[in-house]
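Here the complex is missing one protein chain, while the rest keep their positions.
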Amino acid sequence: MAINWFKYSAPSTFYGLAGRLVPWFAVPAAVLFVIGLYIGFFVAPKDAVQGEAYRIIFIHVPASILSMFLYLVMAGYAALGLIFNTRLSSMMATALAPTGALFAFISLWTGALWGKPMWGAWWVWDARLTSELILLFLYFGFIALHASIDDPRRADRAAALLAIVGSVNVPIIYFSVKWWNTLHQGSTIKFSGTSMHVAMQQSMFTLLLACWLYAVAVTLVRVRSIILERERNTLWVSELKEVGL
Amino acid sequence: MNQLSVVHLLVLVVRRDLLLAMRRRADVLTILVFFILVVSLFPLGVGPEMGMLRKMAPGVLWVAALLASMLSLGRLFSADYLDGTLEQMMLTPQSLSVLVLGKMIAHWLVSGLPLVLMAPVLGLQFDMPAQGLLVLMIGLLIGTPILSMLGAIGAALTLGLRGGGVLLSLLVLPLCIPVLIFGTGAVEAVASGLSAVSNLSLIAALLMLCLVFTPWVAAQALRISME
Partner (left out) sequence: MLEVSNLACSRGDHLLFSGLSLTLQSGQIMQVQGENGKGKTSLLRTLCGFILPDEGRITWYGDDVRDLSEEYFASLLYLGHHNAIKDELSALENLQISAGLAGITLDERQAVSALRRLGLKGRERLPTKVLSQGQRRRVALARLLVGNAKLWVLDEPLTALDVGAVALIQELIGEHLGKHGMVIFTTHQPLVIGDIEISRLSLL
């Protein structure tokens, strides 16, 4: 049976669908956070070299991965919106940006917390940390550009173009920062063993999944409010019972 | 025939913008003075110790060049936007990408080239060796056009927005980081007895990429902003 995808790309239909989907992502996210953190703190063994402090990576790594992944997803949605003029895709891109920026920020923050015991400094110009900082700026640029344009259609299209240019640039920036880093300092601290303990892997993957589910849930909630705001003058919104005057 | 050849159109646009810049020489000079001023502030801030200044020089000059070109980008499209000439340019039966490329070239000639020419003099203030100065100049020569081209995208996207100038820097500066890294890397490579060729060819590669894509992207951005 063919599914009519376009039916769901109409904001009015998607509004209801997103509302029904949110609990299916939010609840598993909460459960997996608890499980992942439990394994991370109580099951995973102490690292021979880094001691207890290494446990911050259970948050740090998923946050970093998601911040990069979400930027690409955001740019993808933005491109769809720009090329096919589908309003919902642009709204999704707008809804994803704050979550992506949040993960980039968490990644930087936990990176700093990890850096203090490991490197003896809160901030080290490590290649990955620096790239993450630049990524955060790219998110800020997207959000700021979108926010400063009043006309929603121009805002969507301009921000989309910026996101696409940014995503083309991300690999170049990453490569150049790595190049710069190898010029200036040696390699950073590695894990004691070549392979991670099983419990470490379990914790990290559980938390990665939890973060992803959280990102989906929050984005859906946010896109619902964006839909309401953009469509506030339409009949279907005025007929919603939660809107009732 | 109304459609002009690419070269003819480029010449027309560049001549127009240069003529306008000549009538507004003060704007051009302000940017150059800003560049010199920023560079001169560093020794005052970090102290006159020559060894450190020599080490800092390429970075300082490059960052100052970045900031100076951000300043001038605000006017790249906005002056034409405000008096309606940009509208008319978009209605000519010419390729908008080529028109935009013309404006990028003119912008670089007016605000990038003077920085390139001024850089060696400022480098001497920092006691840079002759070979380092040469590499710095080559790097700036092929690197500053990239700043004009990436900047044009930002300028087109922020056209007519309040607080456009600050926003423009926020959008464009992160994209310029690779140029900064390779530009300063080239000078440092020479200083430590290595060849600057790899760094410089990376900038040249970026320049080629920008030449191919940025005029078109900036043209699309203009269309979005003019709606």
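By letter and in written order, the chains are A and B; residue numbering begins at 1 in each of them.
The definition used in the following text is that contacts are C-beta pairs under 8 Å (C-beta built on N, C-alpha and C of every residue); 3 or more make two chains touch, one makes a residue touch a chain.
As the structure is a prediction and not an experimental result, all values here were calculated from the model.
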| item | value |
| --- | --- |
| Hidden partner chain, touching residue among B:Ser40, B:Thr85 or B:Gln131 | B:Thr85 |
| Among B:Glu49, B:Asp127 or B:Glu227, residue touching the chain not depicted | B:Glu227 |
| Contact footprint on chain A, counting only the chain that is left out | 150-152, 230, 232-233 |
| Chain B residues that touch the omitted chain in the full complex | 1-4, 9, 12-13, 16, 19-20, 23-24, 82-85, 87-95, 99, 226-227 |
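The definition used in the following text is that only the chains that are shown with their structure count from here on.
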| item | value |
| --- | --- |
| Of all residues in chain A, those that touch chain B in their complex | 134, 137-138, 140-141, 144-145, 148-149, 151, 153-154, 157-158, 161-162, 165-166, 169, 172-173, 175-177, 179-180, 183 |
| Contacting residues of chain B [partner chain A, same complex] | 153, 157-158, 161-163, 167, 170-171, 173-175, 177-178, 181-182, 185, 188, 202, 206, 217, 220-221, 224-225, 227 |
